[in-house]
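The structure under discussion appears below in the form of structure tokens.
Yeah, one chain of the complex is gone here, protein chain that is, but the others are all in their spots.
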Amino acid sequence: MHFVSDLFRNIGLWFHGWLSGLLPGWAVTLIEYVLGVLILLTGALVTVLLLIWVERKIISRLQDRIGPNRVGPWGLLQTVADALKLLTKEDIIPEGAEKVSFNLAPILVVFPTIMVLGVIPFSRGIIGADLNIGVLYIVALGSIGVMATLMAGWSSNNKYALLGGFRVVAQLLSYEVPMVLAMLSAVLLAGTMSMQGLVEAQGGGFLNIPYWRIFVIPLGFLIYFIAALAELERTPFDLLEAESEIVAGFFIEYSGMKFAWFFLASYINTILLGAIAATLFLGGWQGPFVEHVPVLGVFYFAGKTLLMTILIFWIRGTFPRLRIDQLMGLAWKILVPLALIVLLLVAIVIKLPVPPLARQAVLFVSNIILLLGALGYIGRHLRLTAERQKLGGRL
Amino acid sequence: MVIPLAWYLIVAAALFCIGLYGALARRNAIGILMGIELMLNAVNINLVAFWRYVRPQMLTGQLFAIFVMTVAAAEVAVGLALVIAIYRSRDTVNVEEIDLLRG
Partner (left out) sequence: MLLPILFIFFSIAVLGFALLVVTTRNMFHAALFLVGALFGVAALYILLEAEFLAVVQILIYVGAIATLIVFAIMLSRNMMRRDIRAANDQWVEGAVAAVLLFALLVLVLSRASWPTVTAAAPPDAIPGIGKALVSDYVIPFEVASVLLLVGMVGAIIIARERE
């Protein structure tokens, strides 16, 4: 019973013990690191294959279609078939492209996303490396992706790709600000930047639930989610690859395997968004009875991550794409001020000399009031603008 | 402390001189800015190396490195804005051709 209650960690400990009996210390460390990386990589790739299928099925249902159903049971192997097709396609390098940057860009897009996997806490004690600068590390690696997309856009020698590159800078740099500010509110509440520490700080209370940050700073979570969605370049923020405007954006000239790399990075990033949102705001592996049966943590974490990813797919099936001016306006005029107010609120409230639950109640209520106020103000502003335009058209 | 402090200082000095050459010899204004960035990085290596080797208990070196980075960010933002403005009005970013004030 005890072995099962913390299954994954006990397997790891048993493996460590078994290996230490056979090999010297440095070899054990080396093998364990390599195995850890392999497990993370394979896990990520298999999850991506499954997620693509899940997304196509969900989108199909939303659009009253059936979706892939030919290859394998329920069309499960459709993604595998697509991947094989991409691998066998001809690899075209456009004339006048800068070969080195053109070939380097797809690798540089995938590389940081895989490095982020190392700091995701799957359960207590199950994490690649619990860096004390975990959150900062994630943000820093995210900025490498911006550079890589810029390289792809520039080196393709194509004006659509270049336009996509310009949009990358505008969009990703703008939305990084509210995203980091929202993450900072969570960091401020926990008093640590370590991913594991952030999850630990959300435990306690009735069934380990009340301290999840979504119940403390719901507005912070909302801002993070919207900004991260924009960082992810997914609908409704997929202006970088808006088919109707700039064909496919920065990876227009990529084909075959290299296109598959961009695709892979996009889906690993989707999982990571879910995982980071789960860690920072949804309590990570915290949940009922997790302190007695630690193995549950892995399932809580996976469930929350999956929930977030499905939410993202749902949004893709629901909302139309924003215009570029609306996009920048949303970031700078709405999200950044709101995120700053939330951060200020957190900074003030955590210094109040009252019990933690009262602090949480103050934060929650003020967040909701702030959210409603902001929504009311934006709605009024939009209505006024629309009326003014109507009047202007008549005059 | 396997690596002597002087090694870091020499690397930083070399980086500073390379940056200096870039700032002096580039024709392109953006190239000059890149040279200045290299020089600022060399200074930061020195600050962090002195922190680690001379006063690891006081964080002054790291803090000043952070301030230098802040200044670098402000400098590059204003510098690039100037470059873009000049490019827009004179259609060049070549510093040899930007000589409106030459008598």
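First chain written, first letter: the chains are A and B, and each begins at residue 1.
The definition used in the following text is that contacts are C-beta pairs under 8 Å (C-beta built on N, C-alpha and C of every residue); 3 or more make two chains touch, one makes a residue touch a chain.
Note that this is a predicted model, so its numbers are computed, not measured.
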item: Contact partner of the left-out chain, one of A:Leu173, A:Leu307, A:Leu344 or A:Ala386; value: A:Leu173
item: Residue, one of A:Pro68, A:Pro106, A:Pro121 or A:Gly165, that touches the chain absent here; value: A:Gly165
item: Contact set of subunit B toward the excluded chain (per top definition); value: 1-3, 5-11, 13-22, 24-28, 30-31, 33-35, 37-38, 41, 44-45, 48-57, 59, 62-63, 65-67, 69-78, 80-85, 87-88, 91-96
item: Contact set of subunit A toward the excluded chain (per top definition); value: 98, 101, 131-133, 136-137, 139-144, 146-147, 150-151, 154, 162, 165-166, 169, 173, 176, 193
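By definition in this document, only the chains that are shown with their structure count from here on.
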item: Centre-to-centre distance between subunit B and subunit A (centres being mean Cα positions), rounded to whole Å; value: 34
